[in-house]
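Submitted below is the structure of interest, expressed as structure tokens.
After this line comes subunit A, so read on.
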Amino acid sequence: MSAKAEIEIIEAYCKGCSICVEFCPTKVLEMDAFVVRVANADACIACNQCELRCPDFAIKVHKLS
Partner candidate 1 sequence: MAYDYEKSIRPGKLPHIWCPGCGHGIVMKGLIRAIDSCGLQKNETAIVSGIGCASRLPGYMDFNTLHTAHGRAAAFATGIKMARPDMKVICCGGDGDGAAIGGNHFIHACRRNIDMTYVLMNNFIYGMTGGQFSSSTPTGDKASTTPYGNPDPAFDLAKLAIGAGATFVARTTAFHATQIDKLIAEGIKHKGMAIIEVLDDCPTTYGRRNKFRSVVDMMKRLKDIAVPVTAAAKMTPEQLEGKILTGVLHKEDRPEYCEQYAKVIERAQGV
Partner candidate 2 sequence: MAKKIALLQGNEACAQGALYAGCNFFGGYPITPSTEVAEVMAGELPKVGGKFIQMEDEIGAMASVIGAALAGSKALTATSGPGASLKQELIGYACIAEVPCVIVNVMRGGPSTGMPTGPGQSDVMQARWGTHGDHAAIALCPSSCQEIFSETVRAFNLAEKYRMPVQVLFDEIVGHMRERIEFPEPGELEVINRAKPSVTPEQYKPYDTSFGNVPPLAAYGSEYRFHVTGLNKAEDGFPTTKASLVDAEERRQIFKVECDEARADVESNEEYLTEDAEVIIFAYGSTSRSARYAVNELRSQGVKAGLFRPITLWPFPEKRVAQLGEQAKGMVVAEMNLGQMVFEVERIVKNTCKLGRVNRVDGEPINPTEIMNQVKEVL
């Protein structure tokens, strides 16, 4: 499976709430101490849920064409 999008994490903005990790349908993200990180990039289906629900403007989902 190949990634449908590239996920950019702006670590300086991330407050570690883990909303994105929980609601990612394909478990792309995980918490690394208090900051989110991309753990399973290939599984991304570009649904954008993590970006939409990130309260901290810390996630950008760049769709790959």
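Inclusion criterion for the candidates: all candidates are chains of the complex that A comes from, given by their letters.
Just so we're on the same page, contacts are C-beta pairs under 8 Å (C-beta built on N, C-alpha and C of every residue); 3 or more make two chains touch, one makes a residue touch a chain; residues count from 1.
None of the values given here were measured: they were computed from a predicted structure.
The candidate touching subunit A in this complex, chosen from 1 or 2, is 1.
Subunit A meets candidate 1 in the complex at residues 8, 12-13, 15-19, 22-23, 49, 51-58, 60-63.
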